[in-house]
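All protein chains of the complex are present and in place, except for one that has been dropped.
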Amino acid sequence: MSERRIGVWLIGAWGGVATTVVVGLLALKHKLTDTVGLVSALPQFSGLDLADWDELVLGGHEIRDTNYATEAAQLHNQSHVFAEAWLSKLGDELKAIDARVQPGTLHGVGAKIESLAGAAARKHLGESAGAAVERLAKDLELFRQQNALDQVIVVNVSSTEPPVNDSVRTQTWAAVEQQLKEGSPCELPASSLYAVAAFRHRFPYVNFTPSVGTNLPALEEYAQLQNVVHVGRDGKTGETLMKAVLAPMFANRNLRVMSWVGHNIFGNLDGKVLDDPENKANKVRSKDHLLTEILGYKPQTLVSIEYIESMGDWKTAWDHIHFQGFLGTPMVLQFIWQGCDSLLAAPLVIDLVRFAEREARRGGAGIMGHLASFFKSPMGCEEPAFALQFEQLLAWAKDISGK
Amino acid sequence: MSERRIGVWLIGAWGGVATTVVVGLLALKHKLTDTVGLVSALPQFSGLDLADWDELVLGGHEIRDTNYATEAAQLHNQSHVFAEAWLSKLGDELKAIDARVQPGTLHGVGAKIESLAGAAARKHLGESAGAAVERLAKDLELFRQQNALDQVIVVNVSSTEPPVNDSVRTQTWAAVEQQLKEGSPCELPASSLYAVAAFRHRFPYVNFTPSVGTNLPALEEYAQLQNVVHVGRDGKTGETLMKAVLAPMFANRNLRVMSWVGHNIFGNLDGKVLDDPENKANKVRSKDHLLTEILGYKPQTLVSIEYIESMGDWKTAWDHIHFQGFLGTPMVLQFIWQGCDSLLAAPLVIDLVRFAEREARRGGAGIMGHLASFFKSPMGCEEPAFALQFEQLLAWAKDISGK
Amino acid sequence: MSERRIGVWLIGAWGGVATTVVVGLLALKHKLTDTVGLVSALPQFSGLDLADWDELVLGGHEIRDTNYATEAAQLHNQSHVFAEAWLSKLGDELKAIDARVQPGTLHGVGAKIESLAGAAARKHLGESAGAAVERLAKDLELFRQQNALDQVIVVNVSSTEPPVNDSVRTQTWAAVEQQLKEGSPCELPASSLYAVAAFRHRFPYVNFTPSVGTNLPALEEYAQLQNVVHVGRDGKTGETLMKAVLAPMFANRNLRVMSWVGHNIFGNLDGKVLDDPENKANKVRSKDHLLTEILGYKPQTLVSIEYIESMGDWKTAWDHIHFQGFLGTPMVLQFIWQGCDSLLAAPLVIDLVRFAEREARRGGAGIMGHLASFFKSPMGCEEPAFALQFEQLLAWAKDISGK
Partner (left out) sequence: MSERRIGVWLIGAWGGVATTVVVGLLALKHKLTDTVGLVSALPQFSGLDLADWDELVLGGHEIRDTNYATEAAQLHNQSHVFAEAWLSKLGDELKAIDARVQPGTLHGVGAKIESLAGAAARKHLGESAGAAVERLAKDLELFRQQNALDQVIVVNVSSTEPPVNDSVRTQTWAAVEQQLKEGSPCELPASSLYAVAAFRHRFPYVNFTPSVGTNLPALEEYAQLQNVVHVGRDGKTGETLMKAVLAPMFANRNLRVMSWVGHNIFGNLDGKVLDDPENKANKVRSKDHLLTEILGYKPQTLVSIEYIESMGDWKTAWDHIHFQGFLGTPMVLQFIWQGCDSLLAAPLVIDLVRFAEREARRGGAGIMGHLASFFKSPMGCEEPAFALQFEQLLAWAKDISGK
């Protein structure tokens, strides 16, 4: 019998990643699966007293009209993941979580995402940023109360928004707060409004998407004021993980990368949204800066992300790395990554929930830079190499467990 | 005008790697090329006062009859490396180094390597281990004297020998010394005899091959007695470098590697020697143990190395990594590495010479475990992950430069 | 309502290919799937009045103890093929076919296959070739009678046997017949004994495996005597199909193939059997001769087939083709084939049944050379290029339909 009750609030609650988080957590609770893929289940973290599967209560915001049974069945049929038998077994519990999904906000999400919205979310179309925050914060508080939760971790796993204007980067929290209070025009996109709502209740916020979220001076300021933890940006699941692992090898061996070409194809909803050049800009930027940071110079790079419907949730990346070795000799490394996107992302989301809850429990505040290994564009960390980022996570764990 | 004079003694002096070391060092001296590919040329090591190109004097042992002009021309024609113009420009200097190459020993090298031996080396066929050591040590001393050298670094870049019998692993140095003195039967293979000869003069020894070299209790004991540095085993240039870089990613992400298949094809002399199953055993063993060490369990593995003549010095590796993600989802990473073997190995040999000379200069003794990042089966280091091995090299550099 | 009743007798009836044939034919009958993957369903063959799905009655020989429900479930779980829902829906029909599976013979199958045999087949262990033929022929006749069949097509989809001795290639049918009649020692392996049993009843025989089957002078002679059609050898499903398609390109463009390396990994029962070097010999031979036939010279080739358990029925082939272009320029083509073996083979088996039945119906006799496009080592056809083999199939179709 567990004593803690921890809420997990998923923004983009019926999307592929969130659906996999939900199905996965239920499967773990019912021991239908093992913990492969979960970083937080490694022996190195066993002494941290992380949240257990049956301590987690699920809910979330969403802008489409659908439900878990439908989304999970589609993932199974299109992408050949999960056992079909699980879905009927977990049916009632999925419905109970469906009932805790509330309409999200469309404020600043861009035309592409807006076009996906269902009736429930459309009802709030045109609401001011201030009104949106009020509504979202109320949803969070209700979730906490109705489920008698000790803590709520808010995680953004919704589709990628277009980039924000640079002007919003110079605003102070005071200025933003004023706009929200007065219901006056505000440039914060949805991903940031959810964070404001979370921070209002001192709930930790994790941004798993390339959207800006809390990666703004005003939001970082507000987090400090509220003494709340947060982290982001853009989960590092596939091709970019490979870059963060391979680029240090070239750097450490003094092999000069002349060009690094990466083509990504996949066919899930995320892919459809990224097919819009406005939304894609955020993603490509997030995938591309890494090489220069690691190598110390800028090779010619090319990153493409293309929506190929037949691929479903399977993301295939082909990377061609043209490098110069000793005496000017050109050589080539190519890799082909065939991973199931939601299945790669979902366990990391669960890890982040557990690590963020633990850090909040011990009284941490501000950006959790030690979680950099999970992100393409990590906040609070200058180290771009994956192996060294992971060492920071281990150091944090040692610090907590006192070993 | 340089004050230090440092000898570099290459065992396998006319082989592909040694030929590239020689051409490369001359090219660096004459500023025909830059330092790409040299780890020791990275800014992190700039404060160490490492040996300069024009301080190095080259010589070596070899069992074949050939010369640098021939070997370098073959590398150029078959594998499209170096500019053709360099070879005529460097012709006289190559001849001068040819003149410093002495016949190596065939003691314990196996039938395959013996079949490659030329007349000069065959003259000594059947010599006792003791006689071989005497002869090789005399060559080294003569090299030092005739070139007025302050130090000589002995590097083994010869073809892979068959594995040694286990019995030799239980011998003490005293027992071996006795055998050498008496000229009685001795199980040490050539790679170890060269080391004994080097240690006799307190010359550092680097084993870049999968042959056993100093990786025997008796030899480690002798190194301690003589207060000399040494390190090895098997340069980490291509596929295994990739394994040491990628496997930690799977481990850190708790992705379960179900199988890791690696096929290597190449067509140089090293490949021809490895085509003999006896010699190949040493190599495959060296390539395969790594995964279990990093992952903590043994996935199904397959490593093949095949001689494909048309490939010349270009080694192509295809690796297929079948791993299980969250909820039992099977995924695949494949990579294709197309590297020129001698051109990958040669700069590392130069690095090891510079790092070993530096460590000897500051009075180090015993195994240089901080050089583990250079080896497939590193002596003196328990850490199998490349990134963390490299951190040890950086720590050593900081220790020396006092920063 | 169909008037024809055509038996399909599968040797290796509970193997992966046969199980997929059975599930596939039931799925087609119940319109659970479309005809993708079936050559015989192409519009070019629509005028031939080929057998319809509901005209086919299934049965077979098998040496293991298992059943369709078990085998199909394993295929689904391990290799993610079929919808799970099909298996319960088709359960009763699968059981009915289970009841028509009879114990096969172990005569000449080699130690590896013998080790897989269940109790039912073991009962006949040591039976003479003559006794085996009697028994197998009786099974076929009973199948025909009990199901009121007009025709029975016998198809070998069992595991690969070791190669036969050359001596059997010089025997006449009269000599073999004598051995069978007298129950005296006979070198025919199981694959050929099944054919003798089939020919006795003038049932067509299709050999989808690398085993020798009817590819012996004595058997070809017997087929002529009995006026029955037959064909084989070794279904062309993946890597070798690619070779038969790509090698003509190199030949027609006068690009000189220097080396062609092909590595195959997979994890099904077929793979386990081929892990035995004796059985593998037959397979590798069948995959390798093609290139020389197409190119007109022998490049260096390497074909490996390795059992990697985690792959299940998914066969992955990596082929590296090193070729020389104009002015001696070396270039490379690589391909990676990721196909599900049983799912590639099964539709071809169905095609061959339909085409063989059609040819028998119009009174054909002897080897069906026009089916060469289906086989790695086609009998009765000198043309090795896939595209031109397919033209022969089209010509046959035109000949029948009179267009």
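Per-chain residue numbering starts at 1, and chain names A, B and C are given in the order in which the chains are listed.
Everything that follows uses one rule, which is that contacts are C-beta pairs under 8 Å (C-beta built on N, C-alpha and C of every residue); 3 or more make two chains touch, one makes a residue touch a chain.
Not measured: the values here are computed from a predicted model.
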Shown chains that the omitted chain touches within the full complex: A, B, C
Touch criterion as defined above, residue of C:Val8, C:Leu140, C:Val176 or C:Cys340 at the omitted chain: C:Cys340
Sole contact to the chain not displayed, among B:His80, B:Lys272 or B:His289: B:His80
Contacting the left-out chain in the complete assembly, out of C:Thr20, C:Gln78 or C:Ser259: C:Thr20
Contacting the left-out chain in the complete assembly, out of C:Arg5, C:Arg202 or C:Arg256: C:Arg256
Where the unshown chain meets chain C, residue by residue: 20, 23-24, 27, 33-39, 41-42, 81-82, 241-242, 245-246, 248-249, 252-256, 324-329, 331-340, 343-344, 346-347, 373, 385-388, 390-391
Chain B residues touching the omitted chain (full complex): 80, 83-85, 336
Touching residues (missing chain, whole complex) on chain A: 80, 258-259, 261, 263, 265, 300, 302, 304, 306, 308-311, 316, 318, 320, 322, 330, 332, 334, 336, 338
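We take it that only the chains that are shown with their structure count from here on.
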Pairwise touch network: line, ring, star, complete, or other: complete
Relative orientation of copies chain A and chain C, as a Cα rotation angle in degrees, nearest 5: 180
Interchain centroid distance [CA atoms averaged], chain A/chain C, Å: 49
Contacts with two or more other chains, residues of chain A listed in rising order: 336
